[in-house]
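What follows is a short report on a single structure.
The complex is shown incomplete by one protein chain, all other protein chains being positioned as in the whole.
Going in written order, the chains are labelled A and B, and every chain counts its residues from 1.
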Amino acid sequence: MSIDPNYLRANQGFRLADGGRIDRGDPLIFSFAGRRLMGYRGDTLASALLANGVRIVGRSFKYARPRGIVCAGVEEPNAILQIGGREETQTPNVRATEQPLIDGMVTRPVNGWPNADADLMSIFGSLGGALMTPGFYYKTFMFPASRWESYEWFIRRAAGLGKSSKLPDPDRYDHMNHHVDVLVVGAGPTGLAAALAASESGKRVLLIDERSEAGGSLLWSGDADKYAWGEAIDAMLPMQWVANAVRRLDANPQVARLTHTTVTGYHDHNFLTAWERRDDTCAFSGSDTVPGTRQRLHKIRAASVVLATGAHERPLVFANNDLPGCMTASAVSEYIRRYAVIPGNRLVVMTANDGGYRAAFDWKQAGREVVAVIDPRHDPDSSAIQQAREAGITVLTGSALVEARGRKGVTGALVAPINKLATFVTGDTRLLACDTIATSGGWSPAVHLSCHTGSRPVWDDAAIGFVPGPTTERRYAGGSLLGHHALAQCLADGTEIGAQACSVYSDEQREGSIAASVPQVQSSNTTEAAPMALFAVPHPKPSSRAPKQFVDFQNDVTAAGIEQSTREGFESIEHVKRYNALGFGTDQGKTGNVNGMAIVARALGKTLPEVGTTVFRPNYTPVTMGAVGGAHVRELFDPERYTPMHRWHVKAGAEFENVGQWKRPWYYPQGNESMSEAIAREQLATRNGVGILDASTLGKIDIRGPDAREFLARVYTNSWAKLAPGRCRYGLMCGEDGMVMDDGVTACLADDHFHMTTTTGGAAHVLSWLELWQQTEWPELDIFFTSVTDQWATISIAGPNSRALLDELTDDIDLSAEAFGFMDFRTGHVAGIAARVFRISFTGDLSYEINVPAHHGQTVWDALFNCGERYGLTPYGTETMHVLRAEKGFIIVGQDTDGSVTPYDLDHGWAVAGNKPFSFIGKRGMQRSDCTREERKQLVGLKCSDPNTVIPEGAQAVRDPAQPIPMSMVGHVTSSYYSAFLGRSIAMGVIKGGLKRKGEKVYFPLADGRTLEATLCDPVFLDPEGARGKV
Amino acid sequence: MFLIHCPYCGEDREEEEFHAAGEAHIARPLDPDACSDEEWGNYLYFRRNPRGLHRELWVHVAGCGKYFNIARDTASYQIHGSYRIGERFTWSDAEDSAAP
Partner (left out) sequence: MTTTARPPLAHNALGRTASAENAGLTITDHGVTGLLVLRVKPERVELVKAVETVLGVALPGALQSATVDLAVVRWMSPDAWLISLEMTERERIEAALVQALDGHGAVVDVSGGYAHIELSGPSVLEVLKTSTAYDVHPDNFVPGKVVGTTFAKATVLLRALGGGSCEVLVRRSLADYVLLWLDKATTDVGMRYVNNSE
């Protein structure tokens, strides 16, 4: 579908003929709620919508009232849109005021059902509005609990704050780490001055700003000659000074600058996170060009942090202040000056400070009508007010705009005289026809980041706002963040804290040097009248009967609601906040929080500092999950560790099992084999011929030193004094609590040299554990541990043919039973590779574990297969390994144990040497009374009465299946398999007093209604005399 | 995210290179077998968990692999010092009265 661009261009009825920091030669076409619209490069989505006369951008959360754009920056509560060119790139809750316009962008309101202009919910809102009091959802949807699911559907549908795609996100995100001397947050006048001062030092400086270009409030500054309220810096237009500053910073190789990047979190020890929108073009427009990194999360460690985060203008609270057309005064100025967009035709300004007059000047300069400026102050005098009167603008002092009129937008403003304290209306109201209302209640310093590390902001009467509180971090603040709104003061602040932050000057030098480098400001605004601390404007009616006065637009929190909650007994600001959901929206109450606190203070007869503030937590603005995840997604979500033979397993068609980060072959299905068929085949081949298992994932630790033997005796439960070189021993490792922690076989290579193996999952922990004891308790022991897990490929061959197979590949190891017995260890060559061979068995059959350097692992593996065919060599995976070991009653730590099992509970008392001279780790623990009591859960075998039924692992055992629910549980199944070799199911489990109850029956009532019966037995199901392994 | 000084590497490093290993200076009883159940239970399970000054054992797992101690304020999260195993660390006298 082609649309005439000239038509779209002309459609921008609210675009001024000239001016603005936009590129009229680069038109961008986008859609909003299905309508095609045009804007220009340099626009935000919000400025483009306003240029096209779009007033309603969504419906409110609770009352479904039409809402329009209020602000021009990050604090915007209403204009949060759903953006995305395709289903998979849908992004909810994007602030239109911050989002640069993109060609082809597809946008729509996040709520409004079926659409924002004709919202069915508004009927509910207008009829039920009076009933929807604070805590409405808590009170109404409380009972009966069984209905909650349907309530929730209704509430979510009605509330509707955007929707996320359920498809995988196709875009790329990443993280970047920075280490800087000075991080400057905010590139307005204060931040730029600070960055300039800090950059003089030659130290590393990073300057970050959330807007698409530097300048902050200067982006909509005026030319001193051309406009009232104009300013110049060092005899330059403000934006010329900005451009100059940016050039100087960019020319400095030690300075980095990020734009369109929001510092969202300020964490301990000056660690900050910043969210950069690099390229949302593809995601938001649906174009199919190859995208770069869409968004990036920066992780910044800074020696010093300069906060120059500025302030957010507070809209005043008055009746119907949420009507589209009500905006903050600075937003009106920013749209006119920065984007050449005028939000309406007839303006009424209501301001409690001189700053609000700027909106009137800018509006008039743009050639539209300023109906009046309403000023609650009685007889204020300042250059702004004089200039307004000189310009022929009607200024009504001692008055207030008490109510906006209109249905889907502002059509009039109700104005009335008020008393000096602005607490009540003193005369008759009159109606001024207008379509736009600009208000300023003052500025709330953006203290959010300063709070993140636990510092509470403090009230400043001069600033009429909260300013950053004390901190232990090396943090500096200046400019509007401290309530210093005058440009000259901001530049002076910035220069000083920038220099302080990098310690450029000594104390003696500081005064003069800093003063000399502060940029000089020329301003037409020479005298200022004191601002008034006005938050909520009085109305002829009490707020409970007046039209709604909104405090938090995003959550529809009203002045009347806050007052009611104080009457209901909520007095702590933390409680009021939660009860009303004040500041709970995606904007986190940037515009509403202070107004809300002021209303609480008024209702409770307290001062604002007495009411206190709530603490802001990270993040300052919502961050996409994509940016949080960065590149750590999909196959990079968690590292995959591969053994040296991994590729062989892949080619052999193995299914893999995750064991920690390792990918281990689980089983090797052949043809159309099912898993159980494959397991049965692998098992029988191993028991009857020879099987091969990749055991390289076992943890391996090289232990060397004169005290190695002593050390082993302290960390293992059994004795190591007499283990001769060339021999191996199984060991159990316990925690100090006496509970089994790990197990494995350790070989004695030499008197002072051992090769320890650990479980696959326990390797890292065991090494840390050994180091812990050696470093902190027994540093006198002369011993070193080195991880060799990755150094050795470990190949286990098991089964009656394993000796004959290995014999084909070694000339220098005598494999005879006499020369190389069970639990012996030998070095030699296998397939020509120097190898350590252990004759140990995790299957009960004759078995060898061949260790070769990892880079030779595949060579030896291949060599085994080259001559393996006549022995029936069959690869098996972890599942078959489990069946084989379970037939022998061999435990797996972490499966048959859970951190509450002692060696005695496992009936492994044979592996505990109680008579060792040193009280080994775990010895005292396992002697505590609880560890020695009767009826502990003990490991036993379980034979299901139906040999074809495999009891589910985790099934709970009871002694009497007829007892009423809840039944007394006496243990559970830890390992359970079908053994093809034994032709029946086998299981192990921990059962209370199990060791003394062999032969008794237990029952397993299952979720599916079946109850299985099993007999407690010895866990060794196969070859209890151990003949198979000792051949 | 803490910035932790490793006394062995001699540098400040990011927290992700370290693991916390609990309260520092928990000495293993010299004769465990002579301990009562209560004494052993105290050694095993009971820790000070103060609000304020605290000594902690950390290990530089991604770096040099060494265990060391830090003296940290659990309220402000300020780290006042890092020191090697076997070394002592003292705050000012008044502050240190809270320490063991």
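Things worth noting here:
Keep in mind that, in the parts below, a contact is a pair of C-beta atoms (placed from the backbone, for glycine too) under 8 Å apart; a residue touches a chain by one contact, two chains touch by 3 or more.
Because the structure is a prediction, the values reported are computed rather than measured.
Among the displayed chains, contact with the absent chain in the complete complex occurs for A, B.
Among A:Thr107, A:Thr643, A:Gln683 or A:Thr878, only A:Thr643 touches the chain that is left out of the view.
Although one chain is not drawn, the whole complex shows that of A:Asp790, A:Asp812 or A:Asp930 it is A:Asp790 that touches it.
Of A:Asp174, A:Glu231, A:Glu276 or A:Glu879, it is A:Asp174 that touches the chain left out of the display. Residues of chain A that touch the chain left out of the display are 172, 174-179, 204, 292-293, 299, 301, 631-632, 635-636, 638-644, 646-647, 662, 702, 704-706, 752, 782, 784, 786, 788-793, 831-833, 853-859, 863.
Looking at chain B, the residues touching the absent chain are 8-11, 13-14, 16-17, 60-66.
As a convention for this text, only the chains that are shown with their structure count from here on.
Those residues of chain A lying in contact with chain B across their complex are 267-271, 299, 301, 453-454, 472, 736-737, 768, 771-772, 775-777, 779, 919, 923-925, 927-929.
Every residue of chain B that touches chain A in the complex is listed here, in rising order: 1-3, 14, 19, 21, 27-28, 31-33, 35, 37, 40-41, 43-44, 57, 59, 61, 65-67, 76-79, 85-86.
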